[in-house]
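Down below is the structure, laid out as structure tokens.
Excluded from the complex is one protein chain; the other protein chains are retained at their positions.
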Amino acid sequence: MDEVELVVVGAGPAGIESALIASQAGVEVILIDTSPKPGGQYFKQLPEPFKSDDRSDHQDKAQRLFQRLGSSSIRVFNDTLVWGIFEGTKPGSWCLALYGPGAPQRVNSRAIVLATGAFDCSIPFPGWDLPGVITAGAALTMVKNQRVLPGKRVVLSGTGPLLFASAALLVQAGAEVVGVCESSANLLRRGLPYLPAVWGQWGRMREGMGYIKTLASHRVPYRFGWAVTSAGGGNRVSEATMAKLDRNGIPIPQSQVTRAVDSVVVGYSLVPATELCRLLDCDLVFEPGRGGFIPRRDEEMETSCSGIYAVGDCAGIGGAEMALIEGRIAGTSAAVRLGHLTKRSAYEVTSRERIALRREQRFAKLLGDLFSPPAGLFTLAETDTMICRCEQVTLRQIREAISYGAQTVGDVKNLVRTGMGNCQGRTCGSMVAQILAAESGRTLEDVRYFNIRPPLHPLPLEVVEEHQKEVHTP
Amino acid sequence: MRITKSTSDLPALRRGKTIEVTIDGRKVQAFEGELVSTVLLAEGISIFGRKHTTGRPSGIYCGMGVCYECLVTINGTTNIRACQTFAVDRMVIETAGQVKP
Partner (left out) sequence: MSSKNTFDVIVIGAGVIGCSIAYRLTAAGLKTALLDRGQVGAGASGANFGMVQSNDVELNFSIPMVKVSYSRFDHLEEELGMPVGFRRIASLRLLSTEDQWKASEERSKILPQNGIAYEFVPPERIKEIEPVIDTRNLFGATYASYQGQLNPFLLMWAYLRRAIQTGLSLNTYTEVTGFEIENGQMRGVRTNRGTFPAGAVVLATAAWTRRLGKLIGHDWNIHTFRASAMVTEPIYSLKINTIISTADHIEMEVTSKEDSELTVLALAQTPDCHFLIGQADRPGEVLNARISQAAPKTLAMMAGRYFPVLREARILRTWTAPTTYTDDGCPLLGPVKDIGGLILAASYRSAIVHSPLAGEIVTQLVTTGRCDIIDISPFSPERKMQQAETIYTVKSTQNTTEEV
């Protein structure tokens, strides 16, 4: 069984920085990611057989990061899943179960950094489960990474910078974008108090202006305070209905407009990928501005589980800059824990990082406050709208569970099977929580979250079996 | 539809070498580096599977391997995520078109 000092799970910005700084301090590090190449979502790399001459600043940054990774002594396992983390045989150690080509099946480690990122938050509306309706994350990957269009006539609905980035890219790629619905209204007026937080974010502003120019020059109808409220079609989406939202986010019926489309892109917010934290029963705290339930961490980015750190979007939505900073703090803290750095020398590194971190937190708060999906959007579902797609559970069934007295999303799950399928509630979790809270008069914090248990993704029995000698068979 | 344009944010791309896969019995050309979901979309196929209990159609949704909506049968093995699997030469892909609900 392999023994290392530090395993970093997730090779996005947070994970890579964390691994690099620890490795620099002399820590023996393994970096694991399910993708074929490091980079996560933010620095997602083209598949190996695709060749492109990308000279953007963004790709420049990515390449420099990968160069540092390549010249380090970090062992990287791509295409590899950490499917379980167990208590190790020695006290104070953890045993990780891996599945991937060339990866050891088990690794014992004294410390772990979780940097597993985030994924799109789903909002249920009639027709959201029709083929042709996709997330903004999916649209971005399709266009940038795979160079395929999700459809010819696209409508987008969501909020925030990711939304208009997706729209601009789709336009550039040759799709006909028939409308972009940004659910937030009065952005300028609401944004004014946050002007100080915007200071120093010029690079991002430039990026944003570029996308707005693309959309303007193609005369893409961009509506503020609007949303797609339903999608229609037989076996796949063929039309979408948009409506203006009132101040509570409830659609105004008279404003409805229906367009023929073959693709609906939905991008509202991100959900931290806390599965491994939940699998470990780390304490979670509820922070609405950071994506909901996130691991409770101390100043060193350590969770309530000894030796387990969490950084980046999986520990609270905050973007790539924050991820890099948190990664550096955690990598440093892990190096101290493992005896490779003194607390004093660590302090010199982290005190600088914490100043930068506070700045990023202010900007993240600005984005969170301005671009949160309004509560009314969670009321779009009708009784027959599918909520848990894996187990095909409708809103009607969830309401039945609530009528029995369900108090938490776990209760709803046990009653009607939401979250018991392949995705183990990643997709429906936030929706079940919103519905339960709204309809039972409880808070999102009270209704809690689904527990996660190994394996992190469905795996064949023979993978879980591995090959192991028995102690004895009586 | 494959994207052939190149722009400032989508720099010119050379796809990988040509490969041939079978989709629901039909031979189709694709490129190395493409995901199974990409090949299906490029062929205008949006229904990848059907839910066993209700028969409702499913296709790609999250593109990240999180939602398990994009399941297809590959080389005889059912329930493989198309958005997480690269197409390789002579791969046999079956969607709900062939697979019984």
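Note that the chains are named A and B in the order they appear, and that numbering of residues resets to 1 at the start of each chain.
To be clear about the criterion, a contact is a pair of C-beta atoms (placed from the backbone, for glycine too) under 8 Å apart; a residue touches a chain by one contact, two chains touch by 3 or more.
It should be emphasised that the depicted structure is a prediction, and the values quoted were computed from it without experimental measurement.
Enquirer: Just to confirm, in the complete assembly, which displayed chains does the hidden chain contact?
Expert: A, B
Enquirer: Of A:T89, A:S217, A:Q254 or A:S351, which residue touches the hidden chain?
Expert: Checking the options A:T89, A:S217, A:Q254 or A:S351, the one contacting the hidden chain is A:T89.
Enquirer: Could you pull out which residues of chain B are in touch with the chain that's been left out?
Expert: Counting only chain B, the missing chain is touched by 52-53, 77, 79.
Enquirer: Just checking the interface: what residues of chain A touch the absent partner chain?
Expert: For chain A, the residues touching the absent chain are 84, 86-90, 95, 97, 106, 280-281, 404-408, 410-411, 414-415, 420-422, 424, 448, 451, 453-455, 458-462, 464-466, 468, 470-474.
Criterion: only the chains that are shown with their structure count from here on.
Enquirer: What is the distance in Å between the mean C-alpha positions of chain A and chain B?
Expert: 23
Enquirer: Which residues, counting only chain B, touch chain A once they are in their complex?
Expert: Within the complex, chain B contacts chain A at residues 1-5, 7-17, 31-35, 37-38, 41-42, 46-48, 51, 53-54, 56-69, 71, 79, 83-84, 86.
Enquirer: Report the residues of chain A in contact with chain B in the complex, numbered from low to high.
Expert: Within the complex, chain A contacts chain B at residues 34, 36, 41, 46-56, 119-120, 129-135, 137-139, 141-144, 146-150, 152, 168-169, 172-174, 210, 235-236, 386, 389-392, 421-423, 426-427, 457.
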